[in-house]
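The structure under discussion is supplied below as structure tokens; questions concerning it will follow.
Note that one protein chain of the assembly has been removed; the remaining protein chains are unaltered in position.
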Amino acid sequence: MSDAPYEIVIGLEVHVQLKTNTKLFCRCSTMFGSPPNTQTCPVCLGMPGALPVMNKKAYFLGMKTALALHCGIPKFTKWDRKNYFYPDLPKGYQTSQFDLPMSEEGYLDIQSTKDEFEPRRVRIIRAHLEEDAGKSIHDEVAGKGDSRIDLNRTGTPLLEIVSYPDMRSAAEAKVYMQELRLLLTYLEVSDCNMQEGSLRCDANVNLHIPTENGVIATPIVEIKNMNSFRSVERGINYEAKRQYDVWQETGKILGELPKQTRGWDDSAQVTRAQREKEESADYRYFPCPDLVPVVVTDEQIEEVRSGIGELPSGLRQRLESDFGLSTYTSDVIVNQGRALVDYFLELAATCGDHKLAGNWIQGEVLRILNDQEISIDEFKLTPSQMAELLRLVQAGDLDSSKAKDVFTAMLESGQSAADVVEDLGIERVDEGALEDLCRMLIERNQRVVDDVKGGNEKAVGALIGQAKKENPNVNPGQVRQICLDIIKNI
Amino acid sequence: MSLTRQDVEKVALLARLRFDDAELDKITEHMVQIVQYVDKLSELNTEEVEPMAHALDIHNALAEDELRPSLLRDEVLKNAPKHDGEYFLVPAVLGE
Partner (left out) sequence: MSIIQKTATEQLALLRSGEITSVELTQAYLNRIHQVEPAIGAFLRVESEAALTQAAEVDRKRETGEPLGKLAGLPVAIKDILCTKDTPTTCGSKMLENFVPPYNATVVEKLQAADAVILGRTNMDEFAMGSSTENSAYHPTQNPWDTSRIPGGSSGGAAACISADMAPLSLGTDTGGSIRQPAALCGCVGLKPTYGRVSRYGLIAFASSLDQIGPLAKTVEDVALLMEVLAGHDALDSTSVDTPVPAYSGSVHQPLESLTLGVVNQHFGAGIDAEIEAAVKQAIATYTSLGATIKNIEMPHADYGIATYYIIAPCEASSNLARYDGAHYGYRTDHAELVEDGTDEGPLVRMYRKTRSEGFGAEVQRRIMLGTYALSEGYYDAFYLKALKVRRLIRQDYDNAFGEVDMIIGPVTANAAFSKGEKTSDPMAMYLEDLYTVTANLAGVAGISLPCGFTKSGLPIGLQLQAAPFQEEKLLRAAQMFQNATDFHTRRPEL
């Protein structure tokens, strides 16, 4: 917990690019990375006379997301124009939703795996559909030369998810973003690629500062351009300190200054005031006469709801309560996405030992995925191949270090666990023979016996090493246990 | 409802128009006259009336998410006052 002399109050506005083939109001492609101005038509160019037609899929992906965020879906929703001039906005207005958004009043629960904060329910004010703007590329020296405009992205469908100012630390904001991204991934409504701008976040931040005269609030600042989870955290923390310094210097509180917009400069790690507009923003919202309202029925809403499937929060609970995984392990697995959860479920069912399956996935499997930067779909071993390996571990035929060797060999050769065990000459050592070996070693090592008797159980490690030299197939855990038992009885 | 020259200047900036002094006088006069006329709507009690934004009560005009060809870039840029063959060019967006 922070011991700063203030509390940070944070609300987030997240823009999610919905996974459609075509734009919100025309049928141009939404593909990322095409040559500039090759994915445009009269509609998204804002040409005279061109008219928008709403993308049905975008609307229903929006509704699915809103329902997963526990939002209510009004039966009637409409589109409005937000008027302002900017060259990446060819119509001179952005088609968005103003007073009757497609969804309202939901929440997202967040918790910290690192105990950074208490679990919190972040309430959602609304999630509405709107179109994205294009891209402007500015000259290196601001104000000199022309700006270049690419309208490929213009009209891409976005869902804007607006939270209440319910978060109280940058860590909470970061986890909110991560949890939201995970949810969106499970819903398959967005690619959530932050580098490509398909998940973007603006934060409204101010401070509550206890003073002798009660708690004061600093003026609200909107931070833009935070394009990674890390920058969300750093941007907010930077801004909080900055606001505190400014308050100490000026004493200005909420209401005494207009809302300011600052951009996060990731390379300099600072927020900077964005150039003040020529006039205070007056967007002159009004209902778009070119689009008609959407009216939905309860049946349609229920149909979308029934297609949502299991979500991260529910899955975490299920892995803990039904599979006996630790909070940490279930968190790690669920946070990797639905495919890994499915892998786990299959492995757990096949091998029967849920905890063992969980630990292996959280440990070895994830290590490989991270090292090789691959997803579980590209992972070489099927759940049944993995299950064969884990059954050998369960049966005590393999100790954990051997099992890891076998696992590595399986990945390299693509062989089954049994074949690898045979190739490596790993044999199960008979328990009687193992006990004989241990007795022999104990007789040879009186000092170890003394140390153990003196309370230093670790000393038995020396015997394990010697046992391995005598027979590479011994299970170190077994050797340790047998030796300790014998010594205790001496 | 009073509408001053200063108000009109503010609106001109919002609308991205510019008037010289003589034009500003004239348009202020015209706007005052028109605003006075349309103010006759305030005679009507409309408290219980639903606003009507569309001429017809239609809804749910939705299109399938099916790709259609975009324009060729040459066609996109051919009407542009200034372009470099790839991008539209506009005077610097950021101030100096």
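So that you can tell them apart, the chains are marked A and B in the order they are listed, and the count of residues begins at 1 in each.
The rule is short, and it goes like this: contacts are C-beta pairs under 8 Å (C-beta built on N, C-alpha and C of every residue); 3 or more make two chains touch, one makes a residue touch a chain.
Fair warning: this is a prediction, and the values are worked out from it, not measured in the lab.
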Answer key for A:11, A:62, A:90 or A:358 versus the chain not shown reads A:90
The one residue from A:31, A:51 or A:273 touching the chain left out of view is A:51
Note that chain B touches the absent chain at residues 1, 3, 7-8, 11-19, 27, 30-31, 33-35, 37-42, 44, 46, 49-56, 58, 61, 63, 71, 75-76, 78-82, 88, 90-96
In the full complex, chain A touches the hidden chain through residues 41-42, 45-54, 81, 83, 85, 87, 90-93, 143, 147, 149, 151, 275, 278, 282, 284-286, 289-292
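What we mean here is this: only the chains that are shown with their structure count from here on.
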Cα centre of chain A to Cα centre of chain B, whole Å, reads 41
Within their complex, chain A touches chain B through residues 20-22, 26-29, 35-42, 45, 53-59, 76, 78, 85-87, 136-139, 142-151, 275, 278-279, 282, 284, 286-287, 289, 291-295
Listed in rising order, the residues of chain B that touch chain A in the complex are 10, 13-14, 16, 53-54, 58-68, 70-71, 73, 76-77, 82, 84, 86-96
